[in-house]
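Let me begin by presenting the structure, written as structure tokens, before commenting on it.
Other chains dropped; remaining ones untouched in position.
Order of writing sets the chain letters: A and B. Residues in each chain are counted from 1.
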Amino acid sequence: MEATKSSKSSRVVIKLSGKVFSGDDGSEIKKFASMLATIYSDSSSSSSSSISPSAKLQPIVVAGGGRIARHYIGIARSFGLDEASLDIIGIEVSRLNAKLLIAALGEKAYPSVPRDLEQITEAASTGRIVVSGGLHPGQSTNATSALIAEKVGAVRFVNATDVEGIYDSDPRKNKNARLYAEITTKQCRDLLGGENSMAGGYDLMDIVALKVIERSKIPTIVIKSEPELIRNVILNNKAIGTKIIF
Amino acid sequence: MEATKSSKSSRVVIKLSGKVFSGDDGSEIKKFASMLATIYSDSSSSSSSSISPSAKLQPIVVAGGGRIARHYIGIARSFGLDEASLDIIGIEVSRLNAKLLIAALGEKAYPSVPRDLEQITEAASTGRIVVSGGLHPGQSTNATSALIAEKVGAVRFVNATDVEGIYDSDPRKNKNARLYAEITTKQCRDLLGGENSMAGGYDLMDIVALKVIERSKIPTIVIKSEPELIRNVILNNKAIGTKIIF
């Protein structure tokens, strides 16, 4: 059982901001695919890894919806579609984005996009890189990512967002916003109490995600969505972002 | 279109506490089935209804998990099963509970338990009483009920719980807890910030449910899970509980 557990221990859940998929071409996606391939292949030889040097890392990626999700949701909302159905549209766009990343990863990726936690488990059991989109209406991709991290027993959940990490106020509005190096889930909840859950809205850790990482004690980091930063935090444990502590 | 919309307007989502399904026999379930049948049949003739006297009411019920969910979850957690999988077990027990209520309702109920929002929509379109259990891991039956209310365009969401409504502190611990007649979603969020989301835990309005009823402005009432009280609030608009306002 020990051996089995430690092999499962090498999974890393990475939530990718929808921005990665919002470009006019695939150049940005390609960069992230290269980074994921590096993590996948180099993990066993990386000596400074925080994880046992012999462990191979298996990325489980969750793609956001981004610009095209907002496009579809905006039009459908103008037609009066209910919010739950808008969520479903967002999920479907995130699954198309997942397909692009799978195409960019080639044989290293599991070929299908899983549609629920059971399919995630089956996909992960192949040992390949798994790329998912959203799973359930009413649930942000952040919350979904945390649930996936819980289900696959991930050693880390990396939430790659559009900002450098969690600030004490919105850095896009407040120039003096201070970045937390570490934050407790309790502090987080206080900060995020007013967050907007409209489909396609503000893209950071939310209350459900927080509860999941809290109840299962999942090591979590919020970080800017840049390949080099993500690679560094995973392979070398050098985090330039916000670590969530319990 | 007007006519169609008003016909859809007659749906009422009722979340039933798992306690209803926790007895050793089916007597409690039977009482709730009678109440639901009354709402379903009598709605058109009830003159004091807050809803247009000619409108027929269609209950969409969401069953909780209750004692047997806690039994299964407790054992599985002792075996080290992850929380997401425990959620799934809770959902499956709630679906068995839904089957009992469907059996008690006979021909008045849609015969199957829907498994996602699309199936809810199809079931509701038959005009019969629909009985669902939970839908997604990581989502309380309260949140699921709010999403369902949003999806089917419900005129009201009745959250039947184990207490009289929302108090300013836990009435099971604090004798002087004060019951709100009305509460804003903002006040609610402040009160519920510390709520525990462990599967099978405390059973009341939660943060996701609040956001959904807020974003879609769904008239919501939290009420003690007693057939007569539920009948009264729905048919006669006499609420002895807590109304959530925006």
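Rule of thumb we're sticking to: contacts are C-beta pairs under 8 Å (C-beta built on N, C-alpha and C of every residue); 3 or more make two chains touch, one makes a residue touch a chain.
Computed from a predicted structure; not experimentally measured.
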| item | value |
| --- | --- |
| Complete-assembly copy number [criterion: all chains share one sequence; 2 shown] | 6 |
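Throughout what follows, only the chains that are shown with their structure count from here on.
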| item | value |
| --- | --- |
| Interchain centroid distance [CA atoms averaged], subunit A/subunit B, Å | 32 |
| In the complex with subunit B, residue positions of subunit A that touch it | 82-85, 88, 117, 135-139, 143-144, 146-148, 150-151, 153, 189, 193, 197-198, 207-208, 211-212, 215-216 |
